[in-house]
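Just one protein chain is left out here, and the rest sit where they should.
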Amino acid sequence: MVQTPKAKKWKMIIDIDKCTGCQACVLACQAENNIPFNTDALFNQSRASEWIRIERYWEGEFPDVKAKFMPVLCQHCNNAPCEPVCPVYAAYHNDQGMNVQVYNRCIGTRFCQNNCPYHARFFNWFEPYWPEGMENQLNPDVTVRSRGIMEKCTFCVQRIRRAEIDADIEGRANVDGDVNPACVQSCPSNALLFGDSLDPDSRISKKLDDARKHTLLDHLGTEPNVIYLKKVDEEYVEKEAHH
Amino acid sequence: MQERVFLPNKQINDDLLKGSFETPWWYLAWMALFAALTAWGVFAFGYAINKGLGVTGLNRPIMWGFFLTDFIFWVGISHAGVMLSAILRLAKAEWRRPATRAAELLTVLSLMVSALHPIFHLGRPWRFYWPFPYDFSRGIWPDVRSPLVWDPHAIFTYLIGSTLFVIIALIPDIAVLRDKTKGVAKVFYGALAMGWRGTPRQWKIQIVAGFLLSGLLLPVFVSVHSIVAWDFAVNIGTEGWHVTIFAPYFVIGAVHSGVSGVVTMLILLKWMFKWDDYIRQEHLESLAKLLIVIATVWFYFFFLEFIFALYNLEDQEIALRELQAFTWPYNLIAFVFLFFGYLIPVPLWLFRRVRRNWVAMFITSIMVNIGMWCERFLIIVPGLARKTNFNFSWGSYTPSWVEISIVVACFSLIFLLIMTFAKVFPLIPLFDIKEGQTLSDEIQIGKRTVPALRVEE
Amino acid sequence: MLRRRHTISSTHHSHPPVVPANEFVADFMAWHTKPKPSLNKAIIAFGLLTSLGLIGILIKLFTVGLENRSDWGYLAAITAFLLSTAGCTPFVVLGLRMIKAHWRRPIARIAESYSLVTVVTFSFILLLLFLIPSSQNRRTIWFQNDHVGTVGAIPFTPHLYVIIGILAMVLAGLGLWWTSLRPDIRLVNNLKKADKPTNKSWVGSLKQWRVQNKGLAFLGAFFFMTFIWAITLYCIDLCMSLVPGWRDAIFPVYQTLSGIQGGLATVILSMYVLRRFGGFEKYIFMEHFWAASKPLLATCLLWFYFWFCAFIIFWYGRMPIEQDLLQLIMFGPYNIAFYIAFSCCFLLPFLILLWNTVRKTVWGPPVASALIIVGCFFDKLRLYVSSYSVQDDLALHAITEIPATILPNITDILIIMGGFSLPIFIMLLCTRLFPIMSVWEMTEGLRLTKMTKFLRTELRVLGKPE
Partner (left out) sequence: MAQMLALYKTAELAAQSTEALDGAGVTNEEWDVLTDAPYPEGAFGEKDPEHKLYVFPFMGACIGFTLAMIETIGTQTAYPLVTGGKPIFSMPAMTIIAYELTMLGAIIATVLGILFESRIPNPFAGIYDERITEGYIGITIICEEGKIESLETLLKANGAEDIIIEK
């Protein structure tokens, strides 16, 4: 288990009301975490791997039709259904409340993916491949996963560790905002917010009691660490006002 | 009516050991064919290892496909053996005698083959041994909470148990072979017979052992398929899997397909080796009657599973059932599953004429297994295709040539193994048949002679 | 010298002598026509206890009434208990008839007579149905939940269908009982020189016997189906659907199995009583208990299996509703009842019956059966009392909070007492009024059995007519 000086519990808040569905987070994640390019072929085989994906739902009939966007990534559940089904402890829970995947340990039973209600785990169907020259942009902090193993969002654990190391060098404790996963960093509308919920004066712990707060599929009792804030629907608000 | 046939022991030996002493050309031809198919499967698997599982039809969200369908199917078939030989032995059913060895053999071989499937299915097959607690050097251990750790425990227990069961029951017949062969074969069989002479003591132990091992294997046999079922049922992530009845539903389904498999095998044996005096219509009829009961219980379980899954009328569940029942090609598979698995065979078996007809029973028993294969497919794939509550990532699945050839290879491997075994050992226990003759008797009531049995409590 | 060797060699076949059929008939009829006075005393005693139970029900009816479901949990439990012990006994014998097991013969009549108890049980169920909510807007197997408008609505769910299901089972049981009883009634009448109308209806012609055989087979199959269906309906509609969010597909199977177990246990106990107090050592001996003990052991194992199948899924799933359920029916307010049920339905009988030496005795199986009966009662207790105490809220399909334990008050205790003595009372009455052993089946069995000398030992020969 990873031993860290100060107890932390990382959480992410996704404000659906702010999300524009611009896919910047998807791209950033792709670049940060050495995910091979999702070609058309992969999409057609429905084998594309996007550790964070924007689910788009249409509401209503044309012409008055609404697009609703929902970024979905690994929810880092406290009771993660994906963990206990792994025969080799490749998926387990670390003491920072994160659901981590040990690539070297994974043997590729794909049971964890079946048991993930959020559909947030990805399998390496082939040996990863980058076009000539593109392998130079690989992130040295992140393993390139070989074929036949599962992978998923890590909350950019490499950035967390890096921040901790830097803080140690400077002889200080981590402050809020030290750590930002690629998706959070790249979100133009600040829809995503990441932080340590045990740190009382971090931005995230202040937002935790927001009225719009909810978690995905909470009837499953998985207790996700990714929290969503409801969309504010003007029409609905008006309707309520009239009543 | 039972038609009793009495044969001198010498003739029983000659008939039942036919397989070991004469090899017709067609026999070798078939074996060659199956060997070729198996070899092709081996190549396909090698290709999958080399390129990665991308060469299969699997995708997101359908992460489990043909391999596991076939895995469950063969584990199911493997439940024939203990079901028949153990339960009928404990129930002292006379008509078990010619069927036991075939059934147990089917158990062992199909279990071996089914144990291969998880390896085909792994992302990194060369690490198949990692779920075992072997790694003292690095102090890394498997997670005993995972059903995939329960699985190997169950399957290997069952495999070891049933293999030993077959071997123990073989010893007296091997002794017969030892006495009938010459030269190297004699040495070989002599070593296997371990100096069996047939003293009263040895026979008594043989009989007691039969009961004892049956009693021990029965609970194992139930647990094996239950655990296989729990691989699915513990899932809260996949629609239609998180059902409490899955374990017994799988077990009874397994028995259904397994006993049908035994019927198929017995009929084939009768045709191949002309064993008309040993595999008789009365056996066929009793098996068919047993099948009616099993199939009906299985259908009741299926009914419960279906109703209980559906009655909440949650949208996702409705979507799943809609996919299973009305969407091409799943609707065809569902049709085959329902009609081949139950609705056609069982009503036919109600007629005595069908139960005693070899061809009809052959066809129906094969139909059942086709139906059961489809059932397993319908449990795994549609559930995954409608996996998440968000319909954003619903999917579909078509197997690739790799999966199909590996499945075909597994079928032919089974046939190959059975035919090889039949060359070396008798597929009907000789001493069991002889004992049956010693114990059979008649009772005269008025003008009628009732077939009777000499029993010793 | 020779004789000595012979006796040694035949010691390990502990065959009781085969009694000639006519001798048995004479024996039994003598016993049946002049019963012991102690029998009448017992009938009166248990009759009083039973009526106390009925009085208990009436008191409850007039004091608390039918407003609050939670008052009636214990009646529901005892009804379920009766249904799955006395109610399922006919199943045992018809199963054995199907596989032509000879050892069923002495117990066939007892088993069938228990279907008379179900008649009374049925009236309890009718009472309970007043407490059961209709399945409109409720998530039950009747598909009447919120999605379904008036279009898909099935009228009178579930009450009408529960009544039909259980009535069918009762009728099938009675039919079974009466069909196999007719020849023996004629026998009794002949003995008593009584001229009853039944004499004309049964003369024992070959045709009549054939019809009777076919009839028993048919009614058997019919009872088999109706019995499973009745138990299924009862345990779903009078228990499971009262707890919102309880979705457990194996529950009906589990209850059916516990019924079969209870039925078998009841039969074995009655067999023991008949042997002990009726003095039929010559016809009911160790072999019968030994044979019966094996299926009993199997049912114990299956009980654990079915329980575990549900438990492991709930435990592994860890959904809130599943956690609540585990609390409600197992480890929460009724955990004591559950632990007793667990040890009496599975653990102790299993440990007793595990040993062949114990199974091969006259006392071993009855002890296990007694335990199972107790366990069965507590099993029903923890299931029914708990589910009747749940306040259901149609809006959210989940348990809002785990209700506290409900302990039996005086009326409940009266009801339980009555419930336990009801079957005993009815069986004693049967013993008094009808032949409690199926004479024709016994004679048939004795005719199909003979001892034969095989080489140097003696074997029993059992005929198995196809």
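Per-chain residue numbering starts at 1, and chain names A, B and C are given in the order in which the chains are listed.
Here, a residue touches a chain if its C-beta (ideal position, glycine included) is under 8 Å from a C-beta of that chain, and two chains touch if they have at least 3 such contacts.
Owing to the predicted nature of the structure, the values given are computational and were not obtained by experimental measurement.
Trainee: For the chain that was dropped from the view, give me its touching partners among the shown chains.
Mentor: Its contacts among the visible chains are A, B, C.
Trainee: Touching the absent chain in the whole complex: find that residue among B:5, B:39 or B:205.
Mentor: B:205
Trainee: Please pick, from C:60, C:247 or C:318, the residue that touches the omitted chain in the full complex.
Mentor: Checking each option in C:60, C:247 or C:318, the one touching the absent chain turns out to be C:318.
Trainee: Have a look at B:150, B:250 or B:394 and name the one touching the chain we're not showing.
Mentor: The missing chain is touched by B:150.
Trainee: Touching the absent chain: which residues on subunit C qualify?
Mentor: Against the missing chain, subunit C presents residues 1-2, 5-6, 8-13, 308, 311-312, 315-316, 318, 356, 454-457, 459.
Trainee: Residue by residue, what part of subunit B touches the chain that was omitted?
Mentor: Looking at subunit B, the ones touching the missing chain are residues 8-10, 13, 133, 139-145, 149-150, 153-154, 156-157, 160-161, 164, 168, 171-172, 175-176, 179-180, 194-209, 212-213, 216-217, 219-220, 223, 227, 430-431, 434-435, 438-439, 454, 456.
Trainee: Which residue numbers on subunit A touch the omitted chain?
Mentor: 1, 78-86, 89, 91-93, 223
Keep in mind that, in the parts below, only the chains that are shown with their structure count from here on.
Trainee: Write down the chain pair with more C-beta contact pairs when A-B is set against A-C.
Mentor: By number of C-beta pairs in contact, A-B is the larger.
Trainee: Give the identifier of the chain nearest to the protein's overall CA centre, each chain being represented by its own CA mean.
Mentor: So the chain sitting closest to the middle is B.
Trainee: Roughly how far is subunit B from subunit C, centre to centre by C-alpha average, rounded to an integer in Å?
Mentor: Computed value for the inter-centroid distance: 34 Å.
Trainee: State, to the nearest whole Å, the distance from the C-alpha centre of subunit A to the C-alpha centre of subunit B.
Mentor: 45
Trainee: Taking each chain's centre as its mean C-alpha position, how far apart are subunit A and subunit C in Å?
Mentor: Using C-alpha averages as centres, the distance is 57 Å.
Trainee: Using the touch definition from the top, which residues of subunit C touch two or more other chains?
Mentor: 316, 318-319, in rising order.
Trainee: Any chance you could list the residues of subunit A touching two or more other chains?
Mentor: In subunit A, residues 81, 84, 220 touch at least two other chains, as defined above.
Trainee: Applying the document's contact rule, which stretches of subunit C touch subunit A when the two form their complex?
Mentor: These residues of subunit C touch subunit A: 316, 318-321, 323.
Trainee: Sort out for me which residues of subunit A touch subunit B in the complex.
Mentor: Touch residues, subunit A against subunit B: 45-48, 53, 55-57, 70, 72, 81-82, 84-89, 105-111, 113-119, 122-127, 147-150, 217, 220.
Trainee: Which residues of subunit B touch subunit A in the complex?
Mentor: For this pair, the touching residues of subunit B are 51-54, 58-61, 63-64, 118, 121-124, 127-128, 130-131, 140-143, 145-149, 231, 234-238, 384, 387-390, 392-393, 395.
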